[in-house]
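Let me begin by handing over the structure; questions about it come next.
FYI, not all chains are in this one, though none of them got moved.
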Amino acid sequence: MTSSRTGKITLVLGGARSGKSRFSEELASESGLERHYIATSQAFDDEMRARIAKHRADRGEGWVTHEVPLNLLSALQQVARPERVVLVDCLTLWVTNLMMAEAEVDREGTALAQSLRQLAGPVILVSNEVGLGIVPDNRMARAFRDHAGRLHQAVAAMADEVFFIAAGLPLQMKG
Amino acid sequence: MTSSRTGKITLVLGGARSGKSRFSEELASESGLERHYIATSQAFDDEMRARIAKHRADRGEGWVTHEVPLNLLSALQQVARPERVVLVDCLTLWVTNLMMAEAEVDREGTALAQSLRQLAGPVILVSNEVGLGIVPDNRMARAFRDHAGRLHQAVAAMADEVFFIAAGLPLQMKG
């Protein structure tokens, strides 16, 4: 089914501190391909800066890093190549960035999802599952949760493999 | 095991925007039976009204809709028939409605669960998993989460099939 395509699409979902980034980095390393990392995070405060620095240290050497808070699809179109694996960490921060930029989140998400299978090389997309707690009081948080959920459905529908990570352990939901 | 029963009971759990309603509607459509929809939602504000209208539009034509905020068991006893499939969307809103009506939620939930296997036709019950976030600050939210969790356990124990949905993908936990 995927034999005519050069780029396998993998979605890795999980909670906070579930080990989803480490699992995804191991997937990338096992591919033996040149590793590119698209970081969607933006450091607005010290806590965020510390998280980013820790992520980078955990990842180790051997990665080419791209900082892409907003234009994720065009970055993927530029970076993806058959000889590279691209790891995007993470989609939920991208949604946050789009909301802060007052972009049309669902339209951007649909465009991303519908272009994934035309990329020139494999991509691993990491995202936080955020919809399994109590409905947030806050209207923005509810909107965020809705955008993220719709994006996960759209990406999962296009993905070759989907993993759900808990306590560092993968559960394969598709593929 | 279920050969002497006319009504298969299916529980579909998932997070916000996980695709649980769409999955359930597809299950109902695949049955080839006459489709009845029990909506537990009540429109108190514009956001809720918009969600309800969107749900109805997503569902498409060919459904008989019943609005049942509180008396779910008696509605199921009236509506369930061998030639129909009944979709209840969703149990967590029913719990909210019962709490607002100051009903005895756990007693109502137990009565519902214990009557499911005597219904005259198949039923699909959709519900939100809400217990996988941080303990809420708010006492009512904690009570809601406890009621919902107990109801899910009681219904799952009586169900023939239980699915957990994430990113639109089903994980079968029972059946």
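As written, the chains take the letters A and B, and residue 1 is the first residue of each chain.
The rule we apply is simple: a contact is a pair of C-beta atoms (placed from the backbone, for glycine too) under 8 Å apart; a residue touches a chain by one contact, two chains touch by 3 or more.
Quantities reported herein were computed from a predicted structural model and do not represent experimental measurements.
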| item | value |
| --- | --- |
| Whole-assembly copy number, given 2 chains displayed | 3 |
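Note that in this section only the chains that are shown with their structure count from here on.
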| item | value |
| --- | --- |
| Interchain centroid distance [CA atoms averaged], chain A/chain B, Å | 31 |
| Chain B residues within the chain A interface of the complex | 14-19, 47, 129-134, 136, 141, 144-145, 166-169, 171 |
| List of chain A residues in touch with chain B within their complex | 11, 13, 15, 129-135, 139, 145-146, 148-150, 152-153, 155-157, 162, 164, 171, 173-174 |
